[in-house]
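Once you've had a glance at the structure underneath, I'll fire off some questions.
Note that this complex is displayed minus one protein chain, with the remaining chains in position.
Now for chain A:
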Amino acid sequence: MGWIGETVDSIKSIQIRQVLTQAVSLGMIVTSALIIWKALMCITGSESPVVVVLSGSMEPGFKRGDILFLHMSNDPIRAGEIVVFNVDGREIPIVHRVIKVHERQDTGEVDILTKGDNNYGDDRLLYAHGQLWLQRHHIMGRAVGFLPYVGWVTIIMTEKPIIKYILIGALGLLVITSKD
């Protein structure tokens, strides 16, 4: 009867090892994704190096679902650049074009006015109540590059959370059941 006990033990030990390797490989995937994201943050100097366009206010240049690569350098902001900015009291950052710039002689501070290419008027209506200009600290980055459609994945996942859970579940199942 000794060999039965041995096999049971070996099966048990194999399963523990398998589970461990799978956990480690899953951890590797998650950490490498995190490393890439943080490295991008360091290189571009922007809190969020990649953003998804959520509205049609920059059409036909940027459509909903396109992704933009941001860069935040110390270069001064100039008219015509497409910047991503946060307005106090609004959660979602906005991607619009700079149409007016006033840069101070003494301090180098800037007053910026933006407008969406597809909007009729400028952005003063979107700013906080009584705010006429954006300052440097509102700006999260300027758009330097562009990739179409890829952002739809995120839009679908945030708007239809069920799909996200199905996807995560399926991937988890795949990881657990995979043999090697």
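We take it that contacts are C-beta pairs under 8 Å (C-beta built on N, C-alpha and C of every residue); 3 or more make two chains touch, one makes a residue touch a chain; residues count from 1.
Going forward, contacts and distances are computed from a predicted model.
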| item | value |
| --- | --- |
| Omitted chain, identified by the protein name its UniProt record gives, among "Acyl carrier protein", "PRELI/MSF1 domain-containing protein", "Signal peptidase complex subunit 3" or "DNA-directed RNA polymerase subunit beta" | "Signal peptidase complex subunit 3" |
| Contact partner of the left-out chain, one of A:5, A:60, A:89 or A:130 | A:60 |
| Contact with the hidden chain (one of A:28, A:43 or A:79) | A:79 |
| Missing-partner contacts on chain A, residue numbers | 60-62, 76, 78-82, 97, 99-105, 108, 111, 117, 122, 143-148, 174 |
